[in-house]
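Only one structure is covered here, and it is reproduced in the block below.
Take a look at subunit A:
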Amino acid sequence: MSNLSKLQQVLDSGQFAVTAEIGPPKHSSPEGIRHHAEMMRDYVDATNITDNQTAIVRMSSIAAGAHVLGCGIEPIVQMTCRDRNRIAMQSDLLGAYSLGMRNVLCLSGDHQKFGNHPMAKNVYDIDSMQLIDNLRRMRDEKMFFSGDAIKESEPQFFIGAVANPFADPFEFRVDRLEKKVNAGAQFIQTQCIFDMERFERFMEMVRERGIDQRVHILAGVTPMKSWKAASYMQNNVSGMIVPNELVERLKNAEDPKREGLDICIEQIKYIKENVKGVHGVHIMAIAWEEVVPEIVEKSGLYPRPKVG
Partner candidate 1 sequence: MIVAQQKPINDIAQMINDCKKVLFVGCAGCVTVCLAGGEKETEVMASAMRIKRTLENNPLEAITYTCTRQCDPEYIASLDNVVKDVDAIVSLACGVGVQYLAERFKDKWVVPALDTKFIGGSTVHGVWEEKCGLCGECILHRTGGICPIIRCSKSILNGPCGGSQYGKCEVNKDIDCAWQLIYDRMKALGKLDKLMEIQPPKDWSKSRDGGPRKAIREDVMIDE
Partner candidate 2 sequence: MPEFEPKIVAFCCRYCAYTAADLAGSMRLQYSPNIRVVEMPCSGTIEHGVILNAFEKGADGVYIAGCNLGDCHFLKGNVRAIKRVAAVKKVLDEIGLGGDRLEFFHVPASEGTKFAKVANDMTERIRQLGPSPLNKSAAGNAKKEGGQTA
């Protein structure tokens, strides 16, 4: 088993990376995950495995990651700070590494209020910044979060983090991204981009400070099935900005699904050609995983480079 993350190899060799997302099921069968993994296998460099996204109980991201790995795709294990204290986090991370997982994406996690267990206690023993910092220390300084030595086989994760250019305060978003890079983030996946103008302003500030030289930024994109989905995201999902023009374009389309895919492909092409400092794209086809191969192909990102 290679010690190096394939995603890291693609990015470090300067190639435009493609990642996608697989949401684990709300049951115990791996069939669906395997199906999606096999379908995406040749089209993406790695897939994020979400960690109880929107605080809805799903199969564990590490267990689901093991199924994905078995299908020959590299998983990016998401780990939120909502559900585990520092003991559980480290234990799970050691386990994930032992199963061959090499990428971890550190995030705060959606508040449990949005999920199907709003009465749950949230943990937030440590925050995403501290998780990144401590994962780096585990790898580079061979230390547990407590400072105790890891005597052998320390996990050497490729550490990812998220950035949301659409949250506030806007200027501080770049500061916070830099802070995450200082903490040890090696790749960044952004929140879904619909407001391209704001994303470009964000990237301009990122480039001014040279942050793009220190971290691989993957731009998040999401194909939308209908104007209703777009309007829902516009009004009900926190930390998102969906411009009205986009909603209108889907509303007026004869085949909204086709239009949604076309918009997404246009966005990817635009970002790849015009937004400097972006090293890849992260496709979040929420509950629409089957369209990922087509998006990749039509965006001119197929075939994927062979590494490792």
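Criterion applied: all candidates are chains of the complex that A comes from, given by their letters.
Following the convention adopted for this analysis, a contact is a pair of C-beta atoms (placed from the backbone, for glycine too) under 8 Å apart; a residue touches a chain by one contact, two chains touch by 3 or more; residues count from 1.
Just so it is clear, the model here is predicted, and its values are computed rather than measured.
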Complex partner of subunit A (touching, any copy) among 1 or 2: 1
Complex interface listing, subunit A residues touching candidate 1: 81-82, 86, 107-111, 113-114, 122, 124-130, 133-134, 145, 162-164, 166-169, 172, 175-176, 178-179, 182-183, 191, 238-239
